[in-house]
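Report on the structure given below.
The block that comes next holds chain A.
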Amino acid sequence: MTGTLVTSKVNGDEVQFIADPGETLLDVLRYKLNLMGAKEGCGTGDCGACTVTLNGRIVCSCLVLGVEAEGATIGTIEGMADGNRLHPLQQAFIDHAALQCGICTPGILVAAQKLLERNPDPTEEEIRYWLAGNLCRCTGYDKIVRAVQAAAAQMRA
Partner candidate 1 sequence: MALDQPRKFKYVGTRPARPDGIDKVTGRAQYGNDITAPGMLWAKVLRSPHAHARILSIDTSAAEALPGVRAIVTGADFPPIEGDAGMRDVQLNCMATTHVWYEGHAVAAVAATSQAIANKAARLIKVEYEILPHVTDVDAAMAPGAPVVREGQTMENVPAGMSANVTYHSEFGHGDLAAGFARADKIIERNFRTAATHQGYIEPQACLASMTADGRGELWTCTQGHFYFRTACAAILGIEASALRVTASEIGGGFGGKTQVWAEPVALALSKKAGKPVKLTMTRDEVFRGTGPTVTTSITCKIGMTKDGRITAGEATLRYSGGAFHTGTCDMGAMAAFASYDLDAVRTYGWNVLTNRPKEISYRAPGAPQAIYAVESTIDELCQLLNLDPLDVRIKNAAKAGTKSSYGVVFEEMGLLAALKAAKAHPHWNSPVPEGASRGVACGFWFNFGGNTCVSLNIGTDGTVAVSEGNPDIGGSRASISLMAAEELGVPYEKVRTVIADTGTLGYNDNTDGSRVTFAVGLATIRAAQEAKKDMMRRAAAIWGIDAEAVEWVDGAAVPAGPNAGKFPPMTLAEIAAQSFQTGGPIAGHCDFQADGAGVSFGVHIADVAVDQETGKTKVLRYTVFQDAGKAVHPDYVEGQMQGGAVQGIGMALNEEYIYSDKGVILNPGFLDYRIPVASDMPMIETVILEIPNPGHPYGVRGVGETPIVPPLATLTNAISRGIGKRLYELPMSPPRVLKAIKGH
Partner candidate 2 sequence: MVKVALWGTLRQHADGQAEVEVQAANFKQLLDELATRYPGLKPQIKRGVSVAIDGKVYREAWFTPISPDSQVVLMPYMVGG
């Protein structure tokens, strides 16, 4: 099993790692780059807990191979806040109690950030369909949708 040297940019920093042929980007992030924010909830792309951005698109990092990250730009939850300044979405999730156990939160935040970049004023329905690939078992989604709405309003202001 020969590994491949991969160079990519993660949260603005250039990184290098050796990816095994079958190794997922999620495992690379977690166990080679020590970025534990993306979670494995299913490993089959159904739950969205491992959501990251890859060249500006949101992906389930459990469905991407580490070797596919060669030359790519990757964004994870660890890159969302600016130092100690939380992103408005992160603050809104705390203020609106949009998390209970919090395991789905990193994936949902990464996905929601991308939504607001593309659509600064989404309707409730647009938020719900955008986040339909990110499962949350605790909240029933109500407070998540409200937090995204609140962050969007704040970012528009």
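Keep in mind how these were chosen: all candidates are chains of the complex that A comes from, given by their letters.
One rule holds for everything that comes next: a contact is a pair of C-beta atoms (placed from the backbone, for glycine too) under 8 Å apart; a residue touches a chain by one contact, two chains touch by 3 or more; residues count from 1.
Remember, it's a predicted structure, so these values are computed and weren't measured experimentally.
Colleague: Looking at this complex, which of 1 or 2 sits next to chain A and touches it?
Modeller: 1
Colleague: Spell out the part of chain A that touches candidate 1 in their complex, as residue ranges.
Modeller: Result: residues 1, 20, 22, 30-31, 35-44, 46-47, 49, 76-78, 80-81, 86, 90-91, 93-97, 99-106, 109, 124-125, 127-129, 131-146 of chain A touch candidate 1.
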